[in-house]
Each structure stands twice: as C-alpha cells, then as structure tokens.
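Of the protein chains in this complex, all but one are displayed in their positions.
What follows is chain A.
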Amino acid sequence: MKSEPVVQLRNVTKKIGLKTIIHPISLDIHKGKVFGLLGPNGAGKTTIIRMIVGLASITQGQITIHGANVKYEFEKAIQHVGAIVENPQMYTYLSGYRNLIHTANMLPHVDRKRIKEVIALVGLEKSIHQKVKTYSLGMKQRLGIAQALLHRPSVLILDEPTNGLDPAGIRELRDHLRKLAEVEGTAVIVSSHLLSEMELMCDEFAIIQDGKLIGVKSLEEMMHHDSSDVTIALQVDDPEEAYEALTTAPLDISCTLKDQTLTVKLANDQIPRVVFTLAQGDINIYEVKRVTQTLEDKFLEMTGVR
C-alpha cells in the first residue's frame, strides 16, 4: 500500500516559444523514496526540476508538494523543499559559514546548533570559515548539500548531485541520501545521466528522453523484468566443441561464441541441462557465470542508443 505522494506532477508541460521542451509528464514521488530522473544530456531533467521548485513557469498541468500547488501557493509548497538546481552556486566572496547564515536567514526554524550540525554532516568543519572562493568543486557541492538540508526538508531535490564529488564523496552522499529516505522519510529527487551510481542510490526511476517520459520503473522491475530468461557465460577448455555440442543438443537455447567465450541465453531452469550436456560431451567446465544486465545496458536499450 502506498501513501499519498509528496510531490505530484500532473500532465506537466513546458513550452518555450513554439518549442515543446517537456511533453505532458505525470509523476508521483513518495515519502521515504529516492526517486531518480534519468536521461541523457538535454533530456529535460533540469527543466522538470526547475518547474518543481518554481524557477520556471509551468506551461500546462500542475505540480503539488504536500498538496500545495507550486504555482498558486508557492511559499507554502516550497517551505518543505531543499534544492540544488544544477551546480550549487555560492557567494564566493563570503565564507562558507556566511553562506549558510544567508540560507538560514531565509528559512524558518534554523538555529546556530542546526548550522553546526549540517557542517559536521557534510564534513566541512575545517574549511567552513574560509571564503568559498578557495573551495574545490567537491567542497562547494558539500556546502550546497548542507544548505539544502538546513531546514530538514521533507523533499530534497538535487540536480546532478554527484557532479564533482570524489568516489568517497559519492559513496557518502549515497549513504546519506538512503539514510535520509529510510530514517527520516524524506522524499529525495535526484537527476543524473550517470546510471551506475543511480543504480545504487534510487528506489525508483523516471526515464526521460527528448522531454518525454519513457517509463517509470522501480529498481527491481528494471533489473528483473524478465528474470526467467538469463544469460550465462561459460569458460570451457574447448569452446568450439562446446558450441557444437550445445547447438546440436535438443535444447531451447541460443548460443553465441565470441572471443573464446561461450555465451548462452536460456531459461533459468535450463542451466543444469546445459552443464549436463557439456559434461556428457567430455568438455571440462571451469566456470559458469551468470551475466547480469546492468542498469546501464537496460537504460541504453530503452532509450535506443544501442
């Protein structure tokens, strides 16, 4: 059973001039879930985020956050939101701390203690009193996340949050977002074209291409939507002979032999029979490996790049 969605998009359309940048899109984003907006460059991810946070007008359709319409009750809707749109931008001539004060002054109920808390959270204690001018991209990104988390928003929106973070930073962010979603019930929206990390971060994805919503899938759906069919890679002493044996055997499988690797596509319950057939043919088997299709493969398949 699902709760009432926290963020709702209903037939949201964006036109600039005569050009339709976003074709009608409807999405539901739920409490405690990390929701990914996935798409290649120029797909319209940032445009969708801009509309959610009120930076861009909505040509048609409506967006609500906790039931408040972004267009008509902006202040009510946005008070729940912490957001970074594209790169986080700071006042570089102010210190990191002053930047946080600036943000805190615009938000309800943020005290000094909370400011200290978020500084510790993003690990900027050492450099917080330096001017932002001296920060690296990753440090700015961390400061941006601190700013977005300051008022404990129930909706966190991050556009390309991993941009500029080192692997350790990405891991930290990922763990933190997961924790926010699971422990505090925050609805998190992230956008990215880097699928490999989205895979580890998100519960649900909307795949966007050319301003159109191609599909919304949960992670499991994405990974196992035809789990009856699997691909295995076999490492044997004589691949050619093995290929012979398998293709002539009465099995409902498809084999390919490429670069001395034998790949077989088959139903899951056929695997033992394949092994048996090979053993019967006196072929030495060193490894039977299930080849998982990565999200990246799926994604590229869906968006038709491959």
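Quick note on the criterion: a contact is a pair of C-beta atoms (placed from the backbone, for glycine too) under 8 Å apart; a residue touches a chain by one contact, two chains touch by 3 or more; residues count from 1.
Operating definition for what follows: contacts and distances are computed from a predicted model.
The subunit not displayed here is recorded in UniProt as "ABC transporter permease", chosen from "FAD-dependent oxidoreductase", "Phenylalanine--tRNA ligase beta subunit", "ABC transporter permease" or "Formate dehydrogenase subunit alpha".
For the options A:Gln8, A:Thr103 or A:Gln141, the residue in contact with the chain missing from this view is A:Thr103.
Residue-wise, the contact with the chain that is not shown comes from A:Gly54, picked out of A:Pro5, A:Gly39, A:Gly54 or A:Gly96. The set of chain A residues touching the chain not shown comprises 50, 53-57, 74-76, 78-79, 81, 83-94, 98, 101-103, 105-108, 147.
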